[in-house]
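Submitted below is the structure of interest, expressed as structure tokens.
Let's turn to chain A:
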Amino acid sequence: MLSTQIPWLTTIILLPLVAALAIPLIPDNQGKTVRWYALGVGIADLILMVYAVWQNYDLQISTFQLAESYPWIPQLGMNWSVAVDGLSLPLVLLTGFITTLSILAAWNVTKKPRLFFALMLMMYSAQIGVFVAQDMLLFFLMWELELVPVYLLISIWGGQNRRYAATKFILYTAAGSIFILVAAFAMAMYGDVVTFDMATLGIKQYPRAFELLVYAALLIAFGVKLPIFPLHTWLPDAHSEASAPVSMILAGVLLKMAGYGLIRMNIEMLPNAHVSFAPILAILGVVNIVYGALTAFAQTNLKRRLAYSSIAHMGFVLIGIASFTELGIGGAVLQMVSHGLIAASLFFLSGVTYERTHTLIMEKMGGMAQAMPKVFALFTAGAMASLALPGMSGFVGELTIFLGITTSDAYNPMFKVVVTLLAAVGVILTPIYLLSMLRQVFYGNENSGIVIEEYLGDAKPREVFIAACLLLPIIGIGMYPKLATQTYDVKTVAVAAQVRQVLPTVIAQKQRSPLYSTALVAPQLAVPESQVLIASE
Partner candidate 1 sequence: MDFANLVDQLNAGTILPEGIVLTTLMVIVVGDLIVGRSASRWIPYTAIAGLLAAVVALYLQWNNPNPISFLGAFNSDDLSIVFRGIIALSTAVTILMSIRYIEQSGTALAEFIGIMLTATLGGMFLSGASELVTIFISLETLSISSYLMTGYTKRDPRSNEAALKYLLIGASSTGVFLYGVSLLYGLSGGETQLSAIASAIADANLSQSLGLVISLVFVIAGVAFKISAAPFHQWTPDVYEGSPTPVVAFLSVGSKAAGFALAIRLMNSAFPLLIDEWQFVFTALAVLSMVLGNVVALAQTSMKRMLAYSSIGQAGFVMIGLIAGTEAGYASMIFYLLVYLFMNLGAFTCLILFTLRTGTDQISEYSGLYQKDPLLTLCLSICLLSLGGIPPLAGFFGKIYLFWAGWQAGQYGLVLLGLVTTVVSIYYYIRVVRMMVVKEPQEMSDAVKNYPEVQWNLPGMRPLQVGLVLTLVATSLAGILSNPLFTLANSSIARTTTLQPIVISSHFSATVPAENSALQTQQ
Partner candidate 2 sequence: MNLAEGVQLVSFAILAVMMIGSALGVVLFSNIVYSAFLLAGVFVSISGIYLLLNADFVATAQILIYVGAVNVLILFAIMLVNKREDFKPLPNAWVRPTMTAIVSAGLFVLLSTMVLVTPWAYSTESVSSDTTIVLIGQHFFSDFLLPFELASVLLLMAMVGAIILARREFLPDQVITPDKQQQPVLTLPERPRELVGISSDKTSNLDDSRRSE
């Protein structure tokens, strides 16, 4: 393993945090200095990230790199241990990219600018921390660290209903996150040695019931964040009430923390339980897709529609995670990255629209295309990416996941057919609601009731630049997927291999235990054992 003398990751995590704490010290000129400062920090951190990876990261290795570990609180067994591998790397880069862009997107924040940018930078740190933490307690700390900044960002700079949305957000997330702590305690205290190191916890052998319980706890925690169907109700409120830059981060990065957690903990650390839970995950994924798409269709608020489309898209991640194939798990990561970019661009553009129209109700808009053609063009491009137009990253992500689930040999064909068909229904619904959104907002005659801020006019160069920055990788990945896949490929192959390795043993156990077949209403993993064994070899 490449060990470096310079603590790259620690620097990357702490730089925005320290910079945020220094914000009260810098002289303020109506928030103009602060925003340059924040942008500078964002870019510096991004450059640092890219440089560190460029210099010290080997894409061909699936294990942790750039690892650092310092004992923090030895009495608790808590270490400051951070590292990246193929799973973290794309998401860390995504975080740096989106957060920096969202700072740029927040250029016009005039209300309490110091606080705003300080909170943005704190969130920056927390998110990177979540993706690189290799210690369960550190992970939990970083996970919780992001709570209050998001709460304040929504409740101060949000829309009409912001306080309700923010409170709902913090209560849901805090309540969900206690399950992470419980799971961490349970796993760490199991056996003789108390450790929170994720790798060690993954090696430990747990009894089956214990593993299932821990898995369920983590599933709830991540299910709130992802969100998974019955736990999703905070998301439309939070995403639609937050201001555009904050929504960019919420949709672009925060949801990915849950997807990351599912792969990192649920699959890697609890593979046996994953085998049992995978059908449920697949079903939940399908429910997410269909429910999200149908509900999005019924929304009249632009951002709420986008929020529900996020729920639908995260359903694909769940299916990919449940697929037991390299393609599927890789697709899940790709879908996360691609959705991060797409959702960020759509939320950003809806913010741009809102600044000009001061409404998000689609019925009140119409004919915007004439007034602001550039916004229209960019919005269309984003929507196309979101509805998985070939040549854009959304297409590659969803296609890979479909391929993954259909080629999966762990499920019986009937189940695969049903899942794929229903997910495909979602794919058909997506264009319907996104295109109708475009139609309502941009086509037709200009609604007489709408007042467009004339002085703002069409998209400013800054706004075009942000959207272009987001669309460029979307198209890039769509055209040449290896751009993204090479960062995580070796890792997802290893993850898939790890799950597939336990598949036969778990299925063998399952057949002996009548409890399992009654406890799960999901379709059985009814593959003849011999086939599985062949496949895993």
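In picking the candidates, the idea was that all candidates are chains of the complex that A comes from, given by their letters.
Here is the rule we go by: a residue touches a chain if its C-beta (ideal position, glycine included) is under 8 Å from a C-beta of that chain, and two chains touch if they have at least 3 such contacts; residues count from 1.
Keep in mind that this is a model prediction, so the values were computed, not measured.
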item	value
In-complex contact partner of chain A, selected from candidates 1 or 2	1
List of chain A residues in touch with candidate 1 within their complex	72-76, 112, 115, 137, 141-142, 144-145, 147-148, 151-152, 155-156, 163, 166-167, 170-171, 174-175, 178, 181-182, 185-186, 189, 194
